[in-house]
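One chain of protein is taken out of this complex; the other chains stay put.
Moving on, here comes subunit A:
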Amino acid sequence: MLKIGQYTFNSRLLLGTGKFPDFTTQRQAVEESETEILTFAVRRMDIFDQNQPNLLEALDVKRFTLLPNTAGAKNAEEAVRIAKLAKASGLCDMVKVEVIGCDKTLLPDPVETLKASEELLKEGFTVLPYTSDDVLLARRLEELGVHAIMPGASPIGSGQGIINPLNMRFIIEQSTVPVIVDAGIGTASDAAQAMEL
């Protein structure tokens, strides 16, 4: 069982919704995975293109807990705004706080991530911050009251796996909330290693 804030899940798998070749494949993948949590992003839409596909409309979203991220935010203010936009859909109150501080490495900005998490907790969100593998930062986030910690194994998209397993183990050992290793997982064995830490 996985417990995040007020939510309880039988599956510990969170499934991303990007990079599927088409909606049919995505729908089948979602079904087969038996995931209960789907992640997605918030973006401007073209209101004149009525044929724009919407991934959520291809799924029975009531069966899932939706986890929007704040991708695109470069500071706390932008992250809070994106989270509030997502919540205004009426479909979710959980948010993955993602504040990218460096375009080259895509590493998270620790200061802005802390600020955004604090503000969103005050607003009543269920908060899951994407963070680096810094042990003390993870502790500070937990002290704020976040509902899970999402440390990156390595930079987003790098596929390098867990580059600092010792730090990751320290984070897991000290945490009383779920630790969800996020970003940089390149292979199934990387995922297995994360679960064994």
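The rule we apply is simple: a contact is a pair of C-beta atoms (placed from the backbone, for glycine too) under 8 Å apart; a residue touches a chain by one contact, two chains touch by 3 or more; residues count from 1.
Everything that follows uses one rule, which is that contacts and distances are computed from a predicted model.
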Chain excluded from display, named as in UniProt, from "Nitrite reductase small subunit NirD", "Multisubunit sodium/proton antiporter MrpD subunit", "Acyl-CoA dehydrogenase family protein" or "Sulfur carrier protein": "Sulfur carrier protein"
Where the missing chain touches subunit A, by residue: 16-20, 39-48, 50, 52, 54-57, 68-69, 71, 81, 84-86, 88-91
